[in-house]
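Pasting in a structure now, in structure tokens, and then I'll have a few things to ask.
Note that this complex is displayed minus one protein chain, with the remaining chains in position.
So, chain A:
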């Protein structure tokens, strides 16, 4: 039976919505089980350096304190991201990778261990310390390998990324309430600035990565595996690429620099192509897209969204009104990132070690690049979402879970709606986009609307057994 259009459209979006949903579900379950009314012991972290919220402070004090905390946090994140950009610029890639591996290990072993101990206490699971230690160390080691170094089944890598996101998000939900909400809003604003403003650190990072045609070492969730390919020479000028994958966005290096692989000149032409493609068909565009190029460009910058992928389809229809197909095949899509949480991870660790001299090196333990947030299109047609986005969405939903499950559902729908809108914008604008702002703002708005207005309304109706 021939497959209709419905089977094809939307696969990539579901590929990214599912893990986000799973991560949120896990965080809600953890919060609901372990800390249903917020954490009783406050954790000293970088996010609470200035103001430690007490329950009986006044409204104004809490607001000002939360604001100060959020500003400090955002400044630290920004500094760390600039350090990351600097390291990347000076090509300390090895250093970055080791850093990220270490931070992933810390998150999995340390925070995972703490969460596991709390769960063991809650459910009274009989397990001895030696078994627990062995299991934990193994779990963390496999996690680090899965995320960075080895080839493993993609499900394992994806699973570990979701677990890392879940653990960091759970840690964040231990922050006091006002600080959490203001922090979320501040991070959303920072995300817009960092990604879209020309001087923003993430914008610079992405442009560096495009210019050098390299992969930013980072924790990014990709919905489908990246297929590695080698450049064998000048891409063939004839037609027919792999028929199954129509590349929507590819790097047009072939026409100008036939013999060049990952050269700077190649990428310059890519950048040129990006800017000339908007509305002006150039003569380059005559060649069809080529399969080998897809893998070369580095895992983030290219997408082939499959034959009738939703995002593909949106750009098709949008571009249909514009010049020619060339338009569509032309662009490279830089990946957005908004680097961050790591500093919060580091912050949490700071707190745990009671703030003794963690020098700046150590405080990057999280490595801001290791949880790069961002939204973009990956090589194999998969959408990529940075892990920080997972984390902040889950923090929002986890904090909503501390009030009631109704707020959880409302915030979940809001976040998914925002994510969908961001993906559509990604297809239309074809540039790096921050994934946080729309979702977080919708989530926060829906949370307060649900908590203040919807909850009393629905509970009143439902307890009278009136439904509509």
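In the analysis below, contacts are C-beta pairs under 8 Å (C-beta built on N, C-alpha and C of every residue); 3 or more make two chains touch, one makes a residue touch a chain; residues count from 1.
Keep in mind that, in the parts below, contacts and distances are computed from a predicted model.
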item	value
Absent chain [UniProt protein name; select from "Sorting nexin-3", "Exosome component 7", "Gamma-secretase subunit APH1-like" or "Translation initiation factor eIF2B subunit epsilon"]	"Gamma-secretase subunit APH1-like"
Contact residue for the chain not shown (choose from A:63, A:92, A:139 or A:409)	A:409
Which residue of A:25, A:79 or A:449 touches the chain not shown here	A:449
Interface with the undisplayed chain - residues on chain A	1-11, 13-14, 17, 307-308, 310, 313, 316-317, 320, 404-406, 409-410, 413-414, 416-417, 420, 446, 449-450, 453-454, 456-468
